[in-house]
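The other protein chains are all here in position, but one chain of the complex has been omitted.
Each chain gets a letter, A, B and C, in the order it is written, and its residues are counted from 1.
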Amino acid sequence: TGTTQYYSDDETSPRDKQQKNSKGNGDFCIKNIKQADFGRREIEIAEQEMPALMALRKRAQGEKPLAGAKVVGCTHITAQTAVLMETLSALGAQCRWAACNIYSTQNEVAAALAEGGFSVFAWKGESEDDFWWCIDRCVNVEGWQPNMILDDGGDLTHWIYKKYPNMFKKIKGIVEESVTGVHRLYQLSKAGKLCVPAMNVNDSVTKQKFDNLYCCRESILDGLKRTTDVMFGGKQVVVCGYGEVGKGCCAALKAMGSIVYVTEIDPICALQACMDGFRLVKLNEVMRQVDIVITCTGNKNVVVRENLDRMKNGCIVCNMGHSNTEIDVASLRTPELTWERVRSQVDHVIWPDGKRIVLLAEGRLLNLSCSTVPTFVLSITATTQALALIELYNAPEGRYKQDVYLLPKKMGKIYFTRTHPRAFLLIFFRFTFE
Amino acid sequence: TGTTQYYSDDETSPRDKQQKNSKGNGDFCIKNIKQADFGRREIEIAEQEMPALMALRKRAQGEKPLAGAKVVGCTHITAQTAVLMETLSALGAQCRWAACNIYSTQNEVAAALAEGGFSVFAWKGESEDDFWWCIDRCVNVEGWQPNMILDDGGDLTHWIYKKYPNMFKKIKGIVEESVTGVHRLYQLSKAGKLCVPAMNVNDSVTKQKFDNLYCCRESILDGLKRTTDVMFGGKQVVVCGYGEVGKGCCAALKAMGSIVYVTEIDPICALQACMDGFRLVKLNEVMRQVDIVITCTGNKNVVVRENLDRMKNGCIVCNMGHSNTEIDVASLRTPELTWERVRSQVDHVIWPDGKRIVLLAEGRLLNLSCSTVPTFVLSITATTQALALIELYNAPEGRYKQDVYLLPKKMGKIYFTRTHPRAFLLIFFRFTFE
Amino acid sequence: TGTTQYYSDDETSPRDKQQKNSKGNGDFCIKNIKQADFGRREIEIAEQEMPALMALRKRAQGEKPLAGAKVVGCTHITAQTAVLMETLSALGAQCRWAACNIYSTQNEVAAALAEGGFSVFAWKGESEDDFWWCIDRCVNVEGWQPNMILDDGGDLTHWIYKKYPNMFKKIKGIVEESVTGVHRLYQLSKAGKLCVPAMNVNDSVTKQKFDNLYCCRESILDGLKRTTDVMFGGKQVVVCGYGEVGKGCCAALKAMGSIVYVTEIDPICALQACMDGFRLVKLNEVMRQVDIVITCTGNKNVVVRENLDRMKNGCIVCNMGHSNTEIDVASLRTPELTWERVRSQVDHVIWPDGKRIVLLAEGRLLNLSCSTVPTFVLSITATTQALALIELYNAPEGRYKQDVYLLPKKMGKIYFTRTHPRAFLLIFFRFTFE
Partner (left out) sequence: TGTTQYYSDDETSPRDKQQKNSKGNGDFCIKNIKQADFGRREIEIAEQEMPALMALRKRAQGEKPLAGAKVVGCTHITAQTAVLMETLSALGAQCRWAACNIYSTQNEVAAALAEGGFSVFAWKGESEDDFWWCIDRCVNVEGWQPNMILDDGGDLTHWIYKKYPNMFKKIKGIVEESVTGVHRLYQLSKAGKLCVPAMNVNDSVTKQKFDNLYCCRESILDGLKRTTDVMFGGKQVVVCGYGEVGKGCCAALKAMGSIVYVTEIDPICALQACMDGFRLVKLNEVMRQVDIVITCTGNKNVVVRENLDRMKNGCIVCNMGHSNTEIDVASLRTPELTWERVRSQVDHVIWPDGKRIVLLAEGRLLNLSCSTVPTFVLSITATTQALALIELYNAPEGRYKQDVYLLPKKMGKIYFTRTHPRAFLLIFFRFTFE
C-alpha cells in the first residue's frame, strides 16, 4: 500500500537499534516504532472485514478460552495477523511472533503491535540470518516457554525440533497453515517423530475454496491492474492450468471481456474448461497472439524460453500457481537479453530486436507480490487458526494423539451458533440476511 | 503508483526553483527535473498500450502533417499525455503545456518531458494561483505564439479569451476534450462569440463507449480494491443509475459475485436493468443491508444524509458519476461526526454510536482519484485528439467555420487504412487477428 | 407446440367448408371450429404474460375509448394476437382479421376467435391465392366498412389502396408494425400518396430492444434446442453480425459455455465484439472447426456455397437475421447433394462423401419458425399497437396529418400511470417491486 515507503530511507538494521514503545517496553525488534499510528489505522481497516474474529473477541468478555496459553507464532505479519494476535490476546493468550517470509512484513503493523505490547521480531527485507535470529528471539527467552505453536511453513516448528527439542514437553499442539508445513508434519508423523498433536488448517473446505477459486478470481485482476494498468477488454489471454486457481482466473478475465484460452493436461479439468466455454490449446499455438500469459498449474517450467521467444512485443507474463518455478525465469538471464526494472515488481525483458515482455514479480506469485489478499479471505483462515488453537488447548487429555488432524467439521458452527446455518454465515462470513 | 512519494519531502514551491535539463534548457516549471529517468520508464510502459499513436509516429518519417503547428495544451499531465505530446512533436509540432487539474500531474512524467525539451508548467498540488500562473506561462511568451489549442475543460481557452483575445487571429482551431469545455464552446457559438473552428472530441462514439461502459467496468473494481481491498464476492451493492457508467459497474460487480441492486428513474434504463437481471429498488429500501453504495447518475444529492444515517457499519460509499455532488458530503461535516483519514483517498466517518462509513475520494470521482484509467482507453482519446489537430490544421480554407464540429466519422479509417475494417481495429486498437 | 397436428389429416380446404360456431354465426373461414376449446386454453396461457393488455381491459369497464371503431387487421394469428383482439373488442371496437403470413396461423386459436364471434379468415398453409382471398373477405363486406387499419407488412393497406381506394375516406388511421410495412408507408408519404395518418409502431424504443437483444438472447437457445437438442457447452459457434440480434445470440451462447466467434464489418460493432470478449474472425478461417453457424447481419449471401462446402460433418446452420437470404440455400439445390427432411424444420443436406450439414428452417428465420416468441415480448408490441389505435382514433382533428408518426414517447406512461416510473414498469412489464 505504499505506506512503508515514507521511512525507507532509514538503512540501519533493526538489530542495531534500541527502540522502546511509549510504555518503555523494548522486548521486540522491528523497523521503526514511530510508524505505530499508521499501522493502527491499517489494523482498524482490517477489523471491518474480519467479523468472525471480532465476534470471538466479544465472547472473551465472558470467558477466556486461551487463559494461560503461551503462543509462539511465525506467520506473515500483516494487519490481518494483527487482528488475529489481538484476538488471541483478548481470549487470554500471551504471544511472541516472528515473520514466516523475509519480504511480507508490514513494518507499520509490526510497529503498532510492538506499541501494543506484543513481542514482535520482524521487518520487511530481512536477511536469511535475520530470519532465523528473529525466530530464535521468539522462542529462546528467559522465564517464558511456549505451550502452543502457530506456524505457517513449518520453519518455526523445525527450529524448535532442531534447537530446543525439550520444549515439546510443555507444548500442547501445533497449528499449521501452509501446504509445505503440513507436508512436513505428515512426514514427521510417518517417521514416528511427531511428539505433539498438530492441526492441519490448510485442508479445510472453506480455506481451499476461498484461497483458490474465489480469492484468485479477484486477485488476478487486482494484481494485473496494480502492476500494468492493462485494460482487460479485448485482450487475448492464455491461462495454463484449469484447477481451482485457473478456474478463478478464467472466470474473472472472461467477465471483463478478455478472450481466454486454456492449456490443461488433465482430461477432466480439460473437459470442464471446454464446457465452461474456453478453447483448449497447446501453449505454442497461441503464443504469438496472446497479450497475457498466466500460469496456474503447480508444475515446473510450464512457460519456457522457447515460449518466451515466441511471445509478441508487450506480452505480460505472470504466475498465479503454487511455486516460483512455473515460468523458467532463469532462462531469461542470458547476456543478449536486457532487463529493465520499470516499476516495483515489473520488469521489461528486452530482446535484441527490441521486443519486450513484461515479467511480473520475477515469476513469483502475483497475488502475494502484487495485489493484496482480501482481508475477508484472510479472516476465514485466521478464524480457523484461532478455533484450532482453542480446540487443541482445551481438548481433554487423549482426544488428540501425536498425529495430524483436520479441524472438526462442525466446530465453527459449535462455536458460533447452534441454530440456523444462515446465522452461521451471518457471523462467520458477515453475509447479511435481511 | 506511489513513485512520486520518493520526493515528497521537498516542500519548496517549483515556482521558487531554478531548474535546467541536461541540455541547459530551463523553459519549464516542474517539481523536480531529477525524476526524469523514472518518468521516462512510465512513458515507455504507456507506449506499449498506445499502438495507434505509435503508428501515427511512423507516418511522420514520411510526412510532417503538423509542420509549423504551434500547439498550446492544457490537459492532465500523465504518461499517456506525454506519448501524445511526443507524437505531435514527431509530426512536426512545437508544444507548450500546462495541467488542467491541480492534483493530476505525474511529477516524474513532467520531469521526463522537460528533460526531453518540452516547455511544461505543471506539478502535483498546485494552488489556484499556481494553476493560472502555469497556463499564463504557456501562452504569454515572447517570440512564440500558438496557432492551435488543445484543451481539456476550457480553462486555457477561457484564459486566452480573457487576457489575449488578439491571439485568436493566428489560431486555426481548438480541440476540446471534456463535457464542460464542449459546453462552454457551444455557449460561445450560440452567443456568436466563437472566433475559430472547434472540434468536439468528447462526443465521438468510441470515446463515449470507452470512457463510460468499458472503462468503468474495470475501474470500479480497481478503484475499490486499491482503496479498501474489499472482497467483492457475496457483497451486497447498490448502484444508483443505470446509464452506460452504471451498466459497466453493475456488470463488473455481478461477475465478481456481488449481489447488485439498481436505482433508476428513467423507465427505459430501468427496464434494461430488469432485463439484465438486477433488482430495481428505492435507495432507502436496501440502505440498511448493502455493503457498498455507488453513484452513477450525473445528478445532485443522490445519496443524502438521511441515507448515510441508515447505512450499516463499514458500508463503503463512492461516486463514479459525472460530478462531485452526487453524494452530499457537506452534510457529513457536522460536529457529532468524526472524520478519520485512514489512507490516501479513504476517510472513515464515525457516528456517535461508533458506526463507521468508508467514504472514498471525499465523494469525487473514484475512477479518476483512486484507480488509473487504462492507458488503452486514453490511447483512443489521445489518438482522436491528434487526428482532430491534424484535420483542423490542414483543412482547406472554408471547410470549417466558426462553429463546433464533430470529428468526421470516417477519419480514423482514412488515416489508418483504406482496406478492411479489421485492419482498422488492428492498428487503432491493437487487436490481433491471427 | 404440436397441437395442430391432431387435425392435420383433414385435407379439405377451409374455403370449401361450411362451418358455424356454437351460436350459429358463420362469418369466418378457418381450418376447424372444433379446435376452439384447445385454442381457448392457449389464449388463457397467453393472458398470464400480457399484463398490460389485461390492465387496459380493466379500464374498459369505465370507458370505451374504441367505441364505434371498426378495425380491420392483418397480422400473425396467434394466441397473443387473440388477447389483443379481445382487448380491442372490450374497449369497444369491432374487428375483422386476416393473416399476414401463410404459415404462421395457429389454427386452434383462429377457431377460438371464430367461436368467440370474431370474423377471422386465416389458416396455416394458405396458398398465395387464399392469402389475398382472406384479406378481401375482411374488407369487402356488405354493410360494414373499416375506419381503422392494423397492419403487419403492409399487404392489407396495399390491397385497399389497389382495390378500394375510396374506403380511405372513412379511415382515421393506419397502425403498422413491420419494417417492410413502415418502409412502404414512408414511400407513400414521400410520393404524396398517403391519404391518412399512420403510426409507426416498429421503431419504438422498447420494441427495438425487446424484439432484438432481449428476445433473441432467449430464442436462439430455444430454437436450436427444439430442432436439434444440441448441447451448447463446449460447442464452437460463429455468429455473423454483431448488431442487437448478434449481441443477444452471442451473450446467450457464451453463457451456456459455447466458444463464440464473431464476423463483423462495421468497425464500431467489431470493437464492441472485441471488448465483450469475442474473437473477430473472417468466416472461412473458422468454418472447418465450428459446430454451429448463425447469421444475424440483415445482408444477403452471408453464408455461401463455398462456406458450406468447408463446414465439418454435422455442422448446424441457421438464420436469425432479417431476411431469408442470408444463407444461400439455393446453392444447395444441386444434383450432387441429397436433402433429407429429418424433422419438421430440420433438413440434412448430404454431400457425396457422406458429410451432412443440418439446415434449420430452410434458412428462414429460426426464431419465428422454430421457437415461440415469448408472449411477454409480444405483449409489449401488442400493447403499443392498442395504444396507437386509441391515440389515432381519439386524436382531435388536425393533430395528425397525412404522414407517418411515432407513438408519442410518454404515451404508455400517460395511459398507465402518472406517478413513479416503477409503477409504469409494474403495470406495463409486470415486474415486481416488493
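The working rule: a residue touches a chain if its C-beta (ideal position, glycine included) is under 8 Å from a C-beta of that chain, and two chains touch if they have at least 3 such contacts.
Values in this document were obtained by computation on a predicted structure and should not be read as measured data.
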item: Sole contact to the chain not displayed, among A:Ala67, A:Ile265 or A:Val304; value: A:Ile265
item: Residue of C:Arg15, C:Arg41 or C:His183 touching the missing chain in the full complex; value: C:Arg41
item: On subunit C, residues whose C-beta touches the chain left out of the figure; value: 1-3, 5-6, 41-42, 44-45, 48-49, 214-215, 217-218, 221-222, 225-226, 228-234, 236, 251-252, 255-257, 288-289, 291, 312-314, 340, 342-344, 346, 348, 356, 358, 371-372, 374-377, 429, 431-432, 434
item: Touching residues (missing chain, whole complex) on subunit B; value: 233-234, 236, 254, 256-260, 271, 274-279
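Convention: only the chains that are shown with their structure count from here on.
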item: CA centroid of subunit A to CA centroid of subunit B, Å; value: 36
item: Distance between chain centroids, defined by C-alpha means - subunit A, subunit C (Å); value: 58
item: Residue numbers of subunit A (touch at least two other chains); value: 233-234, 236, 256-257
